[in-house]
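The other protein chains are all here in position, but one chain of the complex has been omitted.
And now, subunit A:
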Amino acid sequence: MKRQLILEDGTFFIGEAFGSTEKMVGEVVFNTGMTGYQEILSDPSYCGQIVTMTYPLIGNYGINRDDFESIEPYIHGLIVKEVCKIPSNWRNEMTLDEYLKTKNIPGLAGIDTRKLTKIIRQHGTLKGAICDLDVSIHEVVESLRSTNLLNDQVKRVSTKRAYPSPGRGHRVVLIDFGMKHGILRELNKRNCDVMVLPYNATAEEVLRLKPDGIMLSNGPGDPKDVPEAVEMIRGVLGKVPLFGICLGHQLFALACGADTEKMKFGHRGSNHPVKHLTTGKVAITSQNHGYTVNEQSLKRTRLQVTHVALNDGTVEGLRHLDYPAFTVQYHPEASPGPEDANHLFDEFIGMIEQFKKEGEMVYA
């Protein structure tokens, strides 16, 4: 069945529908990863977005039981050049089409995704709608223009209530702004006794759990839409070692007095080089963000830039000069993407241990 994608600038692409036949509006973005579509479509950070995969053949290895990054996907649509109807992989359980149908997510195949990608690159991310052919393009464009995109994505995707993921090691409070399972997995791997809290947990609620460390997760949207989190971070900063990823990084920057801004089309893919300024070493990282920390705004803070994106120089990592706290814009938990930055979780554990030791010395 033919359906179409209409962009707010009036461009439209007619393709073959797969997944659900729902009409869906969202911010159209692209991801350059050649593998990892299952992780991408289940990454809550894509909440409210229609994702275009630049690699043309998607769905080749099907959908398996293991590679979801959240239980429910929040993506608003998936656009590909070709969707694989008969996948082949030993873990395959269903086709991408079947999965999107069960989750009521529309997909569109058979369009010139490279052309679409170039439009996004040139104009920046656009609003778009996946819909049937019998609509008036003009009307859809009008309504897209007047529609405001979601601003409550974090609320939508965060856990509604706290829950534990017990372990025998350090206690880490993990604030779920739209957490990928990968973060939890990495903490569990390191025996952490994890308490997952909703995005709007207060500093008191966090501290009451007597954490050894606090982890700020990734999540969707504009960090400025989550002022309660900024408040909470201010309340815990310096009291407990802190590590933030992606949205967590941006919220941390806001809490420390820096500013964030929207990027033209963001960073989404598995091949983003990030340079560690101290060692000069580059890690290839997995990224998914449409906002970034404004570098100029860091001047008035006690934050130091530790990592930058090699290609556009944007801020990719921060460290607090006075407190045990560091954050990165990219995804050290990978899935999908390279695991080059996985050691950051070890550094977080190291920081927790160092803080404990120093604390013991102070209070000895």
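As a convention for this text, a residue touches a chain if its C-beta (ideal position, glycine included) is under 8 Å from a C-beta of that chain, and two chains touch if they have at least 3 such contacts; residues count from 1.
Following the convention adopted for this analysis, contacts and distances are computed from a predicted model.
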Notebook entry, point to check: For the complex's missing chain, which UniProt name, "N-terminal double-transmembrane domain-containing protein", "Carbamoyl phosphate synthase large chain", "Peptide ABC transporter permease" or "Extracellular solute-binding protein"?
Noted result: "Carbamoyl phosphate synthase large chain"
Next item on the list: Quick one: say which of A:9, A:67 or A:231 touches the chain that got left out.
Entry: A:67
Checklist line | Given A:151, A:311 or A:354, the one touching the chain that is not displayed | finding: A:311
Note to self: From the list A:155, A:275 or A:289, pick the residue that touches the absent chain.
What the structure shows: A:275
Checklist line | Residue numbers in subunit A that touch the chain omitted from display | finding: 30, 32-36, 38-39, 54-57, 60-61, 64, 66-67, 81-82, 84, 86-91, 111-115, 117-118, 121, 269-273, 275, 280-282, 284, 310-311, 334-339
